[in-house]
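Here the complex is missing a single protein chain, while all its other protein chains stay put.
Up next is subunit A:
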Amino acid sequence: MARNKEGLVLVLDVGPTMHTVLPEVEKVCSMLVQKKIIFSKNDEVGLVVFGTKDTKNELTNEVGGYEHVMVLRDIKVVDGNLVEALQQLPRGSIHGDFIDAVVVGMDMLIKKYGQTNKGKKRLCLLTNAASPTKDPYDGTKEDQVNTIAEQMRAHGMKMDCIVVRISQDLDMDKKILEENDYLLNAFSYKSSTKTVHVDSPTSLLGALRTRNIFPVTIYRGDFEMSSKMKIKVWVYKKTSEEKFPTLKKYSDKAPPTDNYATHEIKVDYEYKSVEDPNKSVPPEQRIKGYRYGPQVVPISSAELETFKFKPEKSVKLLGFTDASNIMRHYYMRDVNIFIAEPGNTRAIVAVSALARALKEMNKVAIVRCVWRQGQGNVVVGILTPNVSDKHNIPDSFYFNVLPFAEDIREFQFPSFSNLPSSMQPNEQQQEAADKLVQMLDLAPTGKEVLRPDLTPNPVLERFYNCLEVKSKQQDAAVPPLDETLRKITEPDPELISQNKAVIDEFHRCFELKENPKLKKSSRRLLKEKPTGSSEEGVGNGADAQAIDAIEYTSRVKVEKIGDLDPVQDFEAMMSRRDSTEWISKAIQDMKNKIFDIVENSFEGDTYRKALECLVALRKGCILEQEPKQFNDFLRHLVKFCEEKDLNSFGEYLASHEITLISKKEAPDSEISEDDAKNFIVKREPKAEQGL
């Protein structure tokens, strides 16, 4: 059995009171399985639903009872069928008994794995726990729960309970709810069960962990408060960003008949000498160079190893300081957690005493950490107390990395109080702002919405959704962002409409206008005019427009070369990266412009400008490896001058040593260096003859 293989049974309530949230249940469960298919394809998942009219499970056959619990799928390796089954959950008509369902799930796990796979067996119960549970034949319900929890522990099973209670279905029987909550609590008390209460469809999507990471310590050892006083700690990552999956590059080179083709593309790097681009330099002849100002200093890896900073593995206390001394915005990275060595009672007590003392005094600890031997750097960070409110979870510390002196840029900004009075809000405006900050409340008592711990990543949700859609139909378009996920990226329309008066007042109090001093072309932050009304945006058209307005690049895109500053326009066009056509257009336009300028000159008054343009063109052609374009043009231009009696321009060019682009400057050129130089020299006598 693979080391990290997980056995999971999803136990889902599909009873009538669950119907409103079943779409979200379908989404979150199928995403869980999708990720398993991609990242841990050996995991095995079973599916149990309860609250159905029908009954289908082994226990009912063996011992009777356990009605309205259906095993939709035995524990099997994850596959696409399971995703599909999860996306079409049956809608049940009976109020199911979650305890029965849990027992059925447990039974499946025990029958499948027995005593093996400890710690890798998981039940996942998703219910609103609003239906009454049956009384057992003997003893109380609590006894029954205790027995079940005892069994779970014995078999090393874990359980995640997600209790969904959206506000509108709170009118259910309070007594039943209380009893059920009490029973679920008993589970957490007696077994490795974690209960999460969820009150919105959005949080439901975030409540079930769909990512399966086996936690690994990054440090195990002493937390040295001094050379004499040490505490044994383990350090884990507390947060770590789940990245967008890295997609592979596709190659269609393999013949369609090749069933074993991977279609992958390998990226190959070759290092070539600058002097001879055909010569590849072998790895052992390469050496690393580090920049130091304008110099590049070569250092071999042996030298690097010798001179490198080599601190000893350790975690040392530097001291304590007031929490207010360390601003929240100095936290540099993802967060670690320091826990006392599991099972080491004294270490747990020591951490607990320290954490509680720090919390009481509103202090933090500053520590210096080297996680591994041989690590080439140190981190200085801050320990903040994480005092546990659960009886069976010990106290711990959060660890955040702090910046070094080199990492800080001390920019100075004007004090708000020093800004002119036109920028200072008056009393009425301040009041309106106060109202807005107070009323646009995302955390009314006890009901925080968009809690990071319960908020799914909308981009990843959308990606996996799209993946499933595309697996059925390759050319399917990207589906729009789910309504539930929109609650994360946009303000909640309900909250907005509730506070319409406050928002309208805010609009009335403040005025925004475009800066009249700004040139029209450089405006990017186009602003919709305040209309007074605040219909929350569902209109996709308006949204798309808004995006267009924002996503202008920082500069106005130059599309043609004007008269005012042709050189600048030319360079702007040359540096446009949205299409390669701009380069050829820029070159062509510039050529025409130069002809115009030369032709329109009166006694050479525009020669300088023409020269500037020519120099820019020459440079552009070298950069873009278009030497022929320039060389042909220059020949043509000189000839043109001769024909049009503009010899003075030829001289002017000669005196400024404008030459053809040689092979040395641009490898594509056919002109040797000498020829390039001679070009103008050759012209000179001709020019004289012309006079």
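To be clear about the criterion, a contact is a pair of C-beta atoms (placed from the backbone, for glycine too) under 8 Å apart; a residue touches a chain by one contact, two chains touch by 3 or more; residues count from 1.
To be clear about the criterion, contacts and distances are computed from a predicted model.
K.L.:
Among "Glutamyl-tRNA(Gln) amidotransferase subunit A, mitochondrial", "SAP domain-containing protein", "M-phase phosphoprotein 6" or "Large ribosomal subunit protein uL22m", find the name that the UniProt record gives to the complex chain excluded from display.
P.N.:
Answer from the UniProt record of the missing subunit chain: "SAP domain-containing protein".
K.L.:
Just one of A:V48, A:L184, A:M574 or A:I594 touches the chain that is missing; which is it?
P.N.:
Residue touching the absent chain, from the options given: A:M574.
K.L.:
Given that one chain is not shown, which residue among A:E26, A:E58 or A:D79 touches it?
P.N.:
Within the whole complex, the residue contacting the unshown chain is A:D79.
K.L.:
Of the residues listed, A:V49, A:L183 or A:L611, which one is in contact with the missing chain?
P.N.:
Among A:V49, A:L183 or A:L611, only A:L611 touches the chain that is not shown.
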